[in-house]
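A single protein chain has been omitted; all remaining protein chains appear in their positions.
Right after this comes chain A.
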Amino acid sequence: MIQVILILVKIPSVKLNQVCVRPLVTPFRFNRALHTTRVMCAAQQQSNTPDANGVIPFILSDPGEGIAECEVLKWSVKEGDKVSQFDMLCEIQSDKAVAEITSRFDGIIKKIHYQKGQMAQVGTPLVDIYVGGGTVGETISSGDNLSPSTVPMGSPDMGLGGAKQPIIQVEGHVNSGKSGSEEVLARDDQKAMASPAVRHIAKKYGIALHKIKPSGKEGRITKEDIMNYINRPMAEEKVEKVASSPAGRVVEVAEAFKSSSASVGITEDRVVPLSGYSRIMAKTMTQSLTIPHFGLCDEIIADGMIKLRSQLKKTAEEQGVKLTYMPIILKATSMALSRYPQLNASFNEGSLVTIQKSSHNIGVAMNTPNGLVVPNIKDVQRKSILDIARELNRLQAAANGAGLGREDLSGGTISISNIGTIGGTYASPVIVAPEVAIGAVGKIQKVPRYDSHGAVVPVHIFNISWSADHRVIDGATMANFSNAWKEYLENPSAMLFEMK
């Protein structure tokens, strides 16, 4: 229901090639693209001299980027209001940029041409300001590059490597870390931002404007600034450092961006109801300990694995993948499971049936901000070490950020815990039902051991602690499996030899 009324308007004192057509729209409009092609009035130039009635039309200047119109969001003044230079007139919007338009003149608002919600045409008057005679001249000087009426919505000359206007250089080399010795003072009086009334007072007291520290919005000098300067204590010129000193504690970049964890004790009893992962953990663990567990532990020499990882690490990083020991351990587990599939099974105690699973969906215990979770990596038997590492990274990121999906948390056939990365050597892991086995890897330590010649040599070792369901797994199977797994990790070339 848009009513379009065409008005033919002839704008005086400007040469026109065509008449300006400006449709009026009702306040309730449909959304539309802002870069519509509309008939544009021939752009007027901003004039600084009032017409015969003492009125200057304030033109909406061309912001570049082919923008023909902007929506008026809000007027801060109304017709009849008195305004000073730099006072806020209105806010306009073009696509994603909101711009504040401030007055260039002192005067009185005579006529507002576009109401809130209307589309203002670039190059046409936004508002007429009555300035009377001659108060404008002294404030608009040719050297003034601080014209607030120009709306820089990405002006075309700001391209890559394009010529830019020099910014105001602050005296002295700026090497921050020192607090607040850089004051923003204008280089000379012309560059100082102050309304005519303020300039008049400064002139009256014979004060150079560039000596005064501005406290107004956007670096403007106010009347109070001048009075403060006049009344400053004579003993010392103490410069108020509040505005320019750092806002907070200043630190080096590296320290700023490392995540910190503060440890605080609790001073009184705290009631913590279990929720989310903790709740699930409580329930599953209760069920798990109905399984008769038996354990088997061993010591693995880690040097071969350490060497393998250091060789592969760089290549993995180039592909954006973080490689830890875990992917190697998981691949070895899968290869051992291929020889002993009884350990990759699910047991149903009601029917006394074990289902040996063809997929090695190996669960990896993870400690997240929300608690312990065990997502699994699917089909490890079909994945390379790099694939496993990539998938592990993904699960870790998900566990710590967006959250794990149901798919990731179900369908596991065996689990491995790398508790050693936090601490511990031997452990007694608890089987995750309905799986039949679980392993916990302890931390890597450097210890003295005897080699084949009887000499004492330093080696890196870590411990493995297996737990298995004694209703379906016997000690011999567990030990054989563990030996195979150990063989692969101590001699990675054996892994390569048998890898499909």
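Note that in this section a contact is a pair of C-beta atoms (placed from the backbone, for glycine too) under 8 Å apart; a residue touches a chain by one contact, two chains touch by 3 or more; residues count from 1.
Just so we're on the same page, contacts and distances are computed from a predicted model.
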(message) As a check of understanding, state which of "Serine/threonine-protein phosphatase 2A 55 kDa regulatory subunit B", "Transcription factor TGA9 isoform X1", "Mitotic spindle assembly checkpoint protein MAD2B" or "lipoate--protein ligase" is the UniProt name of the chain not shown.
(response) "lipoate--protein ligase"
(request) Taking the full complex into account, find the residue in A:Gly248, A:Gly350, A:Gly423 or A:Gly454 that is in contact with the omitted chain. (result) A:Gly248
(request) In the full complex, which bits of chain A touch the chain not displayed? Write them out. (result) 27-31, 34, 71, 73-74, 86, 91, 93-100, 102, 117, 145-146, 148-154, 158-161, 164-170, 174-177, 182, 184, 217-219, 243-244, 246-254, 256-259, 318-322, 390, 393-394, 396-398, 400-403
